[in-house]
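What you see is the complex with one protein chain gone and the rest in place.
For reference, chains read A, B and C in written order, and residue numbers begin at 1 within each chain.
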Amino acid sequence: MSFASGRHFLQIPGPTNVPDQVLRAMSAPTIDHRGPRFAAMVPPLLEALKPVFGTAGDVVLYPSSGTGAWEAALVNTLSPGDRVLCFETGHFATLWQRMARDLGLEVDFVPGDWRHAVDPADVPARLTPQTKAVLVVHNETSTGVTSDIAAVRRAMGDHPALLMVDTVSSLGSIDYRHDEWGVDVTVSCSQKGLMLPPGLGLNAVSAKALAASARLPRSYWAWQPIIEANKRGAFPYTPPTNLLYGLREALHMLHSEGLPQVYARHARHAAATRAAVQGWGLELLCLDPEAYSNTLTAILMPEGHDADRLREVILDRFDMSLGAGLGKVAGKVFRIGHLGHFNDLSLAGTLSGVQMGLQIAGVPVKDGVSAALSVLAEA
Amino acid sequence: MSFASGRHFLQIPGPTNVPDQVLRAMSAPTIDHRGPRFAAMVPPLLEALKPVFGTAGDVVLYPSSGTGAWEAALVNTLSPGDRVLCFETGHFATLWQRMARDLGLEVDFVPGDWRHAVDPADVPARLTPQTKAVLVVHNETSTGVTSDIAAVRRAMGDHPALLMVDTVSSLGSIDYRHDEWGVDVTVSCSQKGLMLPPGLGLNAVSAKALAASARLPRSYWAWQPIIEANKRGAFPYTPPTNLLYGLREALHMLHSEGLPQVYARHARHAAATRAAVQGWGLELLCLDPEAYSNTLTAILMPEGHDADRLREVILDRFDMSLGAGLGKVAGKVFRIGHLGHFNDLSLAGTLSGVQMGLQIAGVPVKDGVSAALSVLAEA
Amino acid sequence: MSFASGRHFLQIPGPTNVPDQVLRAMSAPTIDHRGPRFAAMVPPLLEALKPVFGTAGDVVLYPSSGTGAWEAALVNTLSPGDRVLCFETGHFATLWQRMARDLGLEVDFVPGDWRHAVDPADVPARLTPQTKAVLVVHNETSTGVTSDIAAVRRAMGDHPALLMVDTVSSLGSIDYRHDEWGVDVTVSCSQKGLMLPPGLGLNAVSAKALAASARLPRSYWAWQPIIEANKRGAFPYTPPTNLLYGLREALHMLHSEGLPQVYARHARHAAATRAAVQGWGLELLCLDPEAYSNTLTAILMPEGHDADRLREVILDRFDMSLGAGLGKVAGKVFRIGHLGHFNDLSLAGTLSGVQMGLQIAGVPVKDGVSAALSVLAEA
Partner (left out) sequence: MSFASGRHFLQIPGPTNVPDQVLRAMSAPTIDHRGPRFAAMVPPLLEALKPVFGTAGDVVLYPSSGTGAWEAALVNTLSPGDRVLCFETGHFATLWQRMARDLGLEVDFVPGDWRHAVDPADVPARLTPQTKAVLVVHNETSTGVTSDIAAVRRAMGDHPALLMVDTVSSLGSIDYRHDEWGVDVTVSCSQKGLMLPPGLGLNAVSAKALAASARLPRSYWAWQPIIEANKRGAFPYTPPTNLLYGLREALHMLHSEGLPQVYARHARHAAATRAAVQGWGLELLCLDPEAYSNTLTAILMPEGHDADRLREVILDRFDMSLGAGLGKVAGKVFRIGHLGHFNDLSLAGTLSGVQMGLQIAGVPVKDGVSAALSVLAEA
């Protein structure tokens, strides 16, 4: 089948479909990053970002991927040999703790089955006097499981460890409260809920994190020079100007819709998607209804069916990209991204494509689209 | 509900969803229309257009809407008081014959019920010795009814009248053969199957049409100076350069997919749409299955329900634009455009939106989307 | 030499360099021209256009070139055989009167040498009791000569003829006052001072013009249906939506700079260009300093040098397009466009390119750029 007509459905859980107004904003000419027009753009941009993180504190932008923002969180706060506590919620939690090891940290990695959120009840026993930081992935992009950050923080009690949270696939899509929940470093990036192309890594930083005595070597990722330079509308090195144009437009869109409305929309789409999965008679990877992700849904293939083959059928036949199973669920799981610049009819098209793809791939499923439409129509 | 997120579904029967690659092509800088780069662009562009019309003859482009191309067809071939034969297939056929009257022609207007195509059997009796031209709308955008042009031509026998055909909503979407069918002037425009913004009117012209002795005053629309200038890559007045960039890209897309594949895609989408209508238990405006349009479907609202209210609900709730009933079917009919840059999943989203809108508007309908998906999945 | 690097200098007197923000605005998705978003766009757009024409009356937009807007002016106001008075100020005045003849009007064409403006003193003697309209080109794009419209109007006294003015290359660049000067129809288009790609024709229309009893056949160009539809944010046929997006942005730019500032900028650039011409020791086509155009400068080549050869050298070597001599000055004249989206440094680059081109083409010239820079620096 041909890809020649109609828009591609990019339903991986990020990069998401970039709004055309954001792409247009990004295609404005690059300007002098040391001149007055640039300087005037920076402060309102940072101010508009803060409510998305739920912080009144500092937000730091990097020309980087989200992986870079993980590294920034670690090297700005920790010293060689420091002990950190991580939870195996999925593929990205596994990669982050591996990065911590690569950078010379000691990692306590609490094993998990990739089908549950972090259990706050586990936290106290896992904390040691030497634990310097707790690392949690808010919304596991590989599994569609969302952990309760506020509960994790409460479970840490008055332990002095820093709390660092990866919000790569939740920020801007699922309610998040850096300050209120007591997070020290929030890590995120541009290409998911912020509706931008990849290329921008973000950290929101608490005063405690800023004050951490950290001896890991750092230069590019160092927070302080960036925060200082930002105060005068500048950056210590050349910023990704055109992505900042796009960010300005994307934040304008999010605030125009209203963050509560944005979060409600994602919740509605997730509920409709799960209704479709139930209709199809398939199984969610996530086993805990309290932890269902609002931004993506990971679905187990029935025995004897390969998830990657399904994705291939759907790409070839319907020009839709779905997320693969990653790491230990490779081939067993496929993921539907339903986040970012997205609406009811695009979701209906997405779920229709999955349903037809399942049928064409010979997976025995019943109609699930009708159930999803009911959810959407009743909203 | 908000329009803030996701792409608008522009499912009127034109303008259609312009591909983003066409919009990008159109945003290149305007160049000197008398310079060598422009001159080099024109001949291949006209050559690439010809197979879409099914002609080896001349195609003329105007900076105009399709309405302008109607006028061009008339003023280049007819003289004040000339008699033309028109058929009331719908709103646009009515407008075209009104234009003919406004320009000083005598019109024989064969009445119709807006639910049937031109009946070729009617033609011979309607032709008079004075008839100078027969005007037919190939695909009535207001009704979703497609007339059989080859049959009309055959029915004209050896009558010397010119045959002029409006292909505004069929060109590039439904198989069309200017030369083979013996059409003299084919009228079209940019914003439907050619996947461009509005602003370009087109005529394909037979040698007989070119030779017509016509005394209606004309200057802007005169074919001969344009055809002459085109031979050296020029236009007699400033052409719409950026639309021509877009046309080049759009024709590249159509030929890459392959015209037969493009036509088959439109046929498949139309069949799926009619399956949905049947599922809903609603009635098509078109009463003749042979004349079902492949580019749009006009649907009658059940008694007691207003089509414009439905469209309003769907626009407010699902950010989708549908076509209104025009002229004498205003309020009674709504139209789904399924032409141009469009694919299976966008159609699934479109039909899902119509179904949910009908339910929300209180129109008693059953599930039709499943039937449509079956058509698409089996294709 | 290569065209591979840097921006092309499009210094023909139109199409002009389209601002990239206008091109971006035009690349937004086409919307439903019968829907509420479109309807909301139309009235403020027309209001923003009016001050550019200097009118509080009606402005009519066509999907057309400027040539179409000429035809619209004539067919809306005149009847077959009507007598009109035209002045041979250059190539475009010649083309307009030829169109008038083609449409069946009687033309009194006052001969001219293409080097002077319309002489208002000529007007009274040329008017006859049968004269129904006087047609004047405000700024002759082929010669760089600007006529004094207010003086022409005064010279008409209380003669009932309509005054129609072509402002194709002056509107938005040179002060113009449709109402104050008593103009009945002002003709213009998109691709010059309005900084858009070609594709939009414009008429500003007085009450007297609207009331004219005109029997030339017309349909596409008819004012009344457009003015009526515009009142409710609509058009009688599909408008060029994406050009309207561009127009909105371009008008925003003009009003942000301020029309008086825009006009002063064009005057400054024209003065600097003439200073360069004087420095080069070349001769202006325009012989009357009162009539020097602010938007373009036409320059006579010295004996024995071909203007088209010069333009070719400059295009090949410096990637700059200049205007050719048209009609009876072909090969003898080249034209520098200095209008639209343009600034001092682009003018300096333009004049530098002309100077180097003249030298390379073997035309004996002295330095003229320095004189131009003095004008610009002192401004």
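By definition in this document, a residue touches a chain if its C-beta (ideal position, glycine included) is under 8 Å from a C-beta of that chain, and two chains touch if they have at least 3 such contacts.
Keep in mind it's a predicted model, so treat the numbers as computed, not measured.
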Touch criterion as defined above, residue of A:Ile31, A:Leu210 or A:Leu287 at the omitted chain: A:Ile31
Options C:Ala48, C:Val107 or C:Met253, residue touching the unrepresented chain: C:Met253
Where the unshown chain meets chain B, residue by residue: 20-21, 24, 27-29
Chain A residues that touch the omitted chain in the full complex: 7-8, 10, 12, 14-18, 23-24, 26-36, 62-68, 70-71, 80, 99, 102-104, 189, 191, 197-199, 201, 216-220, 222, 236-243, 315, 321, 324
Chain C residues that touch the omitted chain in the full complex: 2, 4-7, 9, 17, 19-20, 23, 253, 256-258, 261-262, 265, 317-320, 341-350, 352-353, 355-356, 359-360, 367, 369-370, 373, 376-377
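Keep this in mind: only the chains that are shown with their structure count from here on.
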Self-contact between copies chain A and chain C, residue sets same or different by half: same
Geometric centre distance via CA averages, chain B-chain A, whole Å: 44
CA centroid of chain A to CA centroid of chain C, Å: 54
Multi-chain contact sites of chain A, meaning residues that touch two or more partners: 20
